[in-house]
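Everything below concerns the one structure shown next.
The complex appears here minus one protein chain, its other protein chains still in place.
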Amino acid sequence: MSKVTSSVLIGATLYEFRMQLRRKALWIATGIFFALTLFVSQGPWQFPSSMLVIQILAFWTQELQTFMPVAFGILLADRLPRDRLLRADELLDSLPGSPSERFLGKYIGATLATLLPLFLIHLAGVVYVAVDQASAEAIPLGLAMFAAASLPGLLFVAAFSISCPVVIWVPLYQFLFTGYWFWGNWLLQGPQSPLYIPVPTLSGTLLTPAGYYAATGLFGVPDFVLRATAWEGLSSIGLLVAFGVAALDAAHRYLTWRKSTR
Amino acid sequence: MEVVVEGLSKVYGGRVRALSGVDLEIPTGMYGLLGPNGAGKTTLMRILAGILRPTSGSVHIGGLDCSTESGWTAVKRTLGYLPQDLGLYQDLSAREFLDYIGILKGLGDKKERRRRVEELLEVVRLEDVAKRKLKGFSGGMRRRVGIAQALLNDPRLLIVDEPTAGLDPEECIRFRNLLSDLAGDRTVLLSTHIVEDVAQTSRNLAVLAGGEVLFRGTAAGLIEGARGKVFTVEIDGPKPDGNLTVVSTLHLGSSVQYRVVGEPPPHLEVEEAPPSLEDGYVWLMRERRTAGVT
Partner (left out) sequence: MAAQLIRYELRRLGWMGLLTPALVTILFCGLALLMTLGGADKAQVSRILVAGLELGLPLAAGVVAAGIAAEEPAIDLQLALLTHYRTTLLRRLALLVAWISLFAFAWSVALQLLGLWSLRVPEPFLVGQLVWVSPLLWFVAVGAAVALVLGGRSVSGALLGGLWTFEILFRDLFLSKDWLRPEFLFATTYTPGAEYWLSNRLALISTALVVGLAVWLLSSRTELMAKGGEA
């Protein structure tokens, strides 16, 4: 990686990180979503003491992954169109360094910033569990759980939320993404349920970004959403990351093509 | 239509003071409002256009009290406003945009409104591109659309904020002439930081800085303030030192001619020059800075 390339990538990442972190919308939306999560779910202090530490951590991770990623995805969706809206895209195009680094910097910076409040909430829960259960290993375990069960799905969501608005109108993407989150994660009614509809869905497949394959497959959480092997857990992570990279690559190719035909 | 502003102050969020006790009497005709960036010009324009409410003080336009809803409604009927940063609807053409704004300005007679739109498209020389969507317009063309919309209702009070930004020199001249023509029997308030715009159009003006009025009076008065303070100096070395503000630099082959405002040191060979409005403005700003320092 040349000097210019790395400095452009670092610069773009830091800029996008700061810009996203300074948005009131990020903190307001995350705060409201977290309050709703707590309203309907259990905080780490509410789990029965009979539960294993690993179970508490898995459920805590799962609760945060239930619908908080809706805010995460939507808050990232306007990052690329924003440059066009502020008419900053032409100025940025004239700067040294290829658009690839800027695009990648935008993805990394905006994603990390949007991830930060989620991570802090997750960490707070993990620290509580560690103290409450007097279990020092809860901290590395909780961090590993975040990295394996939450992060791949969030990176996958971020890749699509940064990429899709290149070709899709932002409000339409917001609508489609919300629908997708339900359809792709939680449409799990079995044929015996009166609410069952035989609609094709990604729910329950390895491409489910909610992360329960990794949670059970890699950490062996008993009595969880489903049972999975370690191989399935790894495959799920691999697939989510690979699809995310593919989305970013497609968007990048499209942007390069559009610039060349401008 | 006379505009009377008394003790006008505006504080944003309880902290940022944009205007501080501004008193102005703006008579019928052209009136220039000069000032550096951040002087409070746009805040004043937005208050006069009814967009912002003053923190204290009063505004009367044509004798109508603008603190009342009925006063504002009456003023808005006769108001033309070109904001500093006018966003346009990308999917409408120039003709459609003007017609749309015409409807919202209360021009109910369709035939008359259309006639007015065509007339103004011609005035701002956009008739050939009137059908084109606004998203394809250059900065100058967008500015001209903005100027046309401000004139739609044949306003008695026209408030234009930085109107010539983005226009080419020829368009600037045409627009300044247009404003001067319009100012015959109505009030045109021109806010700008381009001194030339005011110099070419306004007999009366005010200078705003730091939210306060530094000067109010005639252009001749502002110019007179700099008499004896403007010089030309021709040297072949670097810029003249001392307490001087260089307002122009002209390279003459082996030497350079500077036009300076201030008090030159005795050793410098200078020639006094007749001041322009720009010199008057520069002198005023220097005086303010000096007063601030001492």
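Lettered A and B in written order, each chain numbered from 1.
We adopt the following convention: contacts are C-beta pairs under 8 Å (C-beta built on N, C-alpha and C of every residue); 3 or more make two chains touch, one makes a residue touch a chain.
Computed from a prediction, not measured in an experiment: that's the story for all the values here.
Asker: One chain isn't displayed here. Which of the visible ones does it touch?
Answerer: A, B
Asker: Kindly state which of the options B:G87, B:P238, B:G253 or B:P266 is in contact with the chain not pictured.
Answerer: Looking across B:G87, B:P238, B:G253 or B:P266, the contact with the absent chain belongs to B:G87.
Asker: What does the interface between chain A and the hidden chain look like in terms of residue numbers?
Answerer: 23-25, 28-29, 32-33, 36, 40, 66-67, 70-71, 74-75, 77-78, 169-172, 174-175, 177-179, 181-182, 186, 195-200
Asker: Which positions on chain B touch the chain that was left off?
Answerer: With respect to the unshown chain, the touching residues of chain B are 46, 49-53, 73, 76-77, 79, 81, 83-92, 96, 99-101, 103-106, 108, 110, 149, 153.
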